[in-house]
Every structure is written in structure tokens, then in C-alpha cells.
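Here's the structure we're looking at; comments come further down.
Removed: one protein chain of the complex. Kept in place: all other protein chains.
In order of appearance the chains are A and B, and numbering begins at 1 in each one.
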Amino acid sequence: MFSEWRFTAKDIAQKPDLFTSGHRACAGCAPATVLRLVMKAVRGPTIVTNATGCMEVVSTIYPYTSWAIPWIHTAFENAGANASGIEAAIKVLQKKGRIKDGQIDVIAFAGDGGTYDIGIQALSGAVERGHDFLYVLYDNEAYMNTGIQRSGGTPLGAATTTSPAGTVIPGKLQYKKPIADIMVAHEMPYVATASPHYWRDLITKARKGIEVNGPAFLHVFAPCPRGWRSDPSKSIELSRLAVETCIFPLWEAINGEYQLSAPSKVMALSPQKKKPVKEYLQVQGRFRHLFTPKFEKMLEEIQRLTDERWDRLLKRCGLTQPAKTA
Amino acid sequence: MKSVVKQEFLALNGDEAVAYAAKQADVDVVAAYPVTPQTIIVEKFSEYVANGEVETEFVCTESEHSAMTACITASATGARTFTATAAPGLALMHEMLFVASGCRAPVVMAVANRALSAPINIHGDHSDTMAERDSGWIQIYAENAQEAYDSIIQAFKIAENPKILLPVIVGLDGFTLSHTLENVQVLPGDVIKKFVGTRQFPFITGHEGKTVSFKLDPENPLTIGPLALQDYYFEFKRQQEDAMKNALKTIRQVHDEYAQISGRNYGDGLVDPYYLEDAEMAIICLGSTAGTVKTVVNNLRAEGVKAGMLRIRTFRPLPVEGILKALEKVKAVAVMDRCMSFGGCGGPVFHEIRHALYDALAHPYVVNYIYGLGGRDTSPSQIREIYKDLQRILQAQRVEDPIKYVGLRE
Partner (left out) sequence: MTTQERGWKEIPPAGVCWKPSTEYLTGDWKTYKPVRDLEKCTRCLLCVIFCPDGAIHWKAEEEDIEFDYDFCKGCGICANECPTNAIEMKLE
């Protein structure tokens, strides 16, 4: 099914950026790195569409554009529908001989805002109809572009402007919606999670998603220093910690069969390497309130939830290591 | 006008006629969602697809919002696109209608005019399309299934004109036209294909500094739908308004061209006057009601009453010139509105007609009749009453009630 594309760091470094410099993302923006790296996986003629959000706004402030390929944006909740229209047009125009034959790939980028919540309908519909496209979710865990409001992807205990940490309530009280598992339940050909620190894994998965005949979903973890109140220089490091704490495990589901990716397999086979969630939470200002006596119980809850989900994932992957933390 | 082409008669209702026209116009992508009373359009079209009668990518989207989205992006990729909807579906698409006109996507959409909820009502009135009159779409209202068929075909040519590039709505009254069988004359497929031609693209200079066709093409990348801040947004809206102005001429041209091959014309394409050359009083209306009004006018004329009717075919862009010319001699005008504009002192068409007449040298009496909401039928005798009211106004040289409701139980 996949071409098993092999590449070196030099290959990637030499490939010209299709998401170019000069965009207006914040310093240290991991979503920008994610987009750059996914675009390195492009294999030929490609059309990209974005939902409204950080990446769309920073890359197309009229009259400037950071996109070296054809690109369209229409609204916030319809990245899935955007891609459907483009893919349908390519299909029929090639059939009628109005445009050249040959593979044209379609990639849709959307944030957690445009995917978990307002965008889930269009995404689900596009996947159900089986359009051939890759949907990349760059997850910075809140509606960052409009000022850090909570989304369905905001994790338990995180402070956002609509789920602030007050004197009574410690941030968001709901869990992070398991969006990638929801997509696996659509019985779609390819679903995967990725994190920019593991750039080789990310680019490989992006290429696989492009190659797959039919819809593919790539959930990429993308720290936001502004919204997470973390150091801009630590964005990539955070994306590593998230995997090492098993808060954001890396896996693929090919035709519904789960398999752990190498960086997370390490945690499964050597549980002593699994780091406590505290290590990841304490470097982010959005969790600062959890390190006070009043709300520190929430830390246990987060650890428990992380372990539970990790256990469930291991079972799905056919591994039954109990999740033990140091 | 001589009909150049031999045509056949088919028994079609309004929805079927629309689907037939879209089929003949060699549409590339249809992205649609069913809603009463438009369902027959999508059902018929999917039959064509299932029988291999069309080479169209038919996308059954999961909502109207996604339907319009897919139409916009398919259109941007270079496809000729068509969709259809009605009231709640059109309302759900509201956000995307502005995006379609803002992205200059020449999408053609049939709207089986239906009342907006609440309470829910599936029958015909104009509240759905009237609520979208500011969306930047061209709006044409059909009087019968025949005109719906003719207008859909013309719509593609109007929308895709490189100087226009605006999406077009063709409205047909829900149930009255959408579901009622008529004898519709259809032109042969090859004639339609020749008339609409293949889609032409204007040239545009993108960020690579090259002048290329305006579409998403991997060989010539363009960025469509950016963030335009305070320094540029206004200019784009002005461009759209300019295209609307140009559309007045284009709609007439396309209408006349089509009239040459079909033998059918609807006024000048913008306004359709009936017995207005010497009329003293006139009713202005849109859509199928015009048919009933014509019957009443015929009867009144037989009695020697100088009555006339102006049907507005193209509501957007508003044909001010055509309206003024048609009403030159008229002394009393009753504007029939199949829609309310709550708190606005009258319906939308009433507002627009009064606005059009403001700068005219002579001001007739202009009064408003709200009618037919939620599909309520309006009888010839009720229309006769309207003309009687106009006569009374002319006699008394006074208007007592500028706004009245036809057939409303007080």
C-alpha cells in the first residue's frame, strides 16, 4: 500500500519549503514547524486548503502568501468540505479531459478548533464519502487564533480564557476528546498521530497519508508557547515530553488495525522510561494552578486518565504492559 | 422572434425542469443536500448520474453548508458547479453565500422558494431568498417551470462571464412551481452545450508574478481566500458591486441570445412588463403570482380598466432603469411582497421600488400588499380587490393604508 519512501535529514533540509518563510506566526510556533514538515512530504502536484485559524491567518495576510502551491480558504468549519469540492472537481475534470491527467494530491489543514468542534461534521462527512485527501489536524489544544479559548481538544485541567483557573474551578473540567479514535471508528484507511520532535515519523506518516487511496487523518501535536504560557524555545521539547509521558502516544491505524510507532513502543516495552505527567505539566503556565495545594488533586486525576488511555491503547495494539509510572 | 431550433415538449414539474437544464448544461460538480421542496431536483439528478446520462461528480454532502462549500472550492478548481436548496438550507448556507460571491465563484443555484421557520412551514414564499438579497448573488425569479428551465441555462452563461464572475440564484416558488406539472419546451442537448460553451477563466496575476487563469492549478499556484485587513477589504467589495452593475447588461445580452434560439423572451430579461404602455395602475410582483395577476389584468382590460403588471424577473442587480421606464405613465402602484421585513414598514420589494422611484420626475402612489406567506394561496378575486384599492386611491387622491395584508385573518 505504501511506497516506503526513505529520506535523510539532508534530503529534507534540501527540499525547498512549500510553506515559505515570512509568515507571521509567533516566535516558537510549533504548528508552523508541523506545516513546514508536512509540506516536505508532498510528492507532486498538490492543492492545499486551510480552515480559518492560526496557520491560515499568518500565512495569507493580503497581499502576501506563504504558499508555493495552489491554496484556498473559505471558512472555519469546513476544511473537510473544502477538500471534498476540490477532489470532486479534479476527478471529473480529468475524466472530461479538461485538465491534464496525473495524480493531484489534496491536503486539508485545520486546527483543533476547526476539527474537534465546529469542523467535525464536515470532516466526518468527507471521510464517510471516501474522498481521496489527507486531513492534517495541528492540535494546539485551544482556539488560539481568537485568543486561547477552550476547545474539545483542550486537556483536563488546562486554563484557557473560557475555562480559566479561578478560585473555585481549576481550568477545564472535561477530558480531551479522543478525536483520532473517533476517526478510526469511521473505518477509514489511515489514521495516525504524530509529534514534531519525531520529525522523521511525522514526515513518513504525512507521506503515507498522501499516498493512501481514500481519506487519511493525521493528528499532530503542536505546542503553542503563547497559549500554553511556555518558553518559545521549548515548543519542540514539549512535543517530545508529551510522547515520553504517554500523554500523546504515537500510533497508526491502518485499515483499523492499531500499531504503536517506535517512540511510543519504547515506553510500552520499557515502562520505567515512561515519565510522570508532572514533568510535562510543570513547564507550562496553563497548568500552573495545579501546583497549588487547593488543586493538586487534579494532577493525580490527569495521571490516572493518562494511564487509563495508555492502557487502552496498548490493548488495542495487542500489548498488555500495565502502565506504571515512577 | 422566430424560433430557430426545433424543440420538444416534455411534461416536467419545476424541479424536474431545473434538473433537466443542469444536465444539459454539462455541469461538472453537483454538491447538494435534500430539502423540501427541492428534493426532486437532487433525486432526478442522481438518477441521471446512476444511469450514466451525465458525466458529473455528484457529492451528497452532509449539510447545505458543506454543499455550498464544496461548490465554491470545486468552482475554484475549475469545475462548472450547480446546487439547489430551499429556506432552512439556504439559511444554513448563509455564511457561505457571502464567501461564494467574495471568492467570485460562478456557482448556479436553484432555490425552491419556501418559508423560513419558525414555525416550520414547507410551502412557498420568498422569505428565504429575500433574506439573502445582500449576499452578492444575482437573483432571478421564474414565473413558471418553463422559465425556470430557461433561466438555469442562462444562469451558467451569466455567472461564468469573465467580467461578471458572480454566483446566480434562480428562484422558483415552492410547490406551486417546483411540484406542478407543466408542458415544458426543451432545446436539444447539443444546442444547449453550444450555448453555454465550456467554462472560460479570466486572467489574473498571482504571487509568482505570472498572469495565469483564475483557478487552482498546481502548475500556476494562486492563493484564494486570504485575510484582507482594513486596508484592502473595502476594495474587494467595491469590485463585487462593479460586477453587479455589469451584470445588468450581461443578463439582458444572454437573455436576448437565448431568445434567438428558443423563441422565448421574458420582457428584456430584467423586467417583464404586461400591458403597461398605457396603464394607470399596476401591480408589481415576483414569481408565479404573476401568472394569476395576468389573468386578472386580461379580465380588467376586457372591462376597459387600464390595469397592468410589472413582473420583476431580475431582483439583483435591481434594474432601476427598467423599473422607471416601465412605470413612466403609471399613477398608482401596488407592490406585492411574499415576504415580511419585520420592523421595516413594508416588505423588501416595496422598499426597493420606492427607492427606485425616489429620483423619478413623477411619483405614483406606491402601496404594499404582503401576501402568500407560508404558501397561502392568493385568488384572482383577491387580486381584483387590490386593483379596486388602487382605483379608490386614484379617485380619493389619498392613501389610507400604505401596507395591507392579503387574506390575513384579523
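Side notes on the structure shown:
By definition in this document, contacts are C-beta pairs under 8 Å (C-beta built on N, C-alpha and C of every residue); 3 or more make two chains touch, one makes a residue touch a chain.
Predicted model only: the values in this text are computed from it and were never measured.
Summary of contacts with the chain left out: across B:204, B:261, B:340 or B:399, the touching residue is B:204. When the missing chain is restored to the complex, the residue among A:113, A:196 or A:215 that touches it is A:196.
Although one chain is not drawn, the whole complex shows that of A:52, A:78, A:154 or A:235 it is A:235 that touches it.
Interface with the hidden chain, as seen from subunit B, comprises residues 102-104, 165, 202, 204-208, 214, 222-226, 228-232, 234-236, 238-239, 242-243.
On the side of subunit A, the interface with the absent chain consists of residues 9-10, 12-14, 17, 19-33, 36-37, 59-60, 62-66, 68, 196, 199, 225, 231-237, using the contact rule stated above.
FYI, only the chains that are shown with their structure count from here on.
On subunit A, the positions that touch subunit B within their shared complex are 45-47, 49, 56-57, 60-65, 67-75, 77-78, 80-86, 88-93, 95-96, 98-99, 104, 121-122, 124-125, 128-129. Here subunit B touches subunit A in the complex through residues 28-29, 31, 55-57, 59-63, 65-67, 69-79, 81, 95-96, 99, 103, 198, 207, 216-229, 232, going by the rule given at the top.
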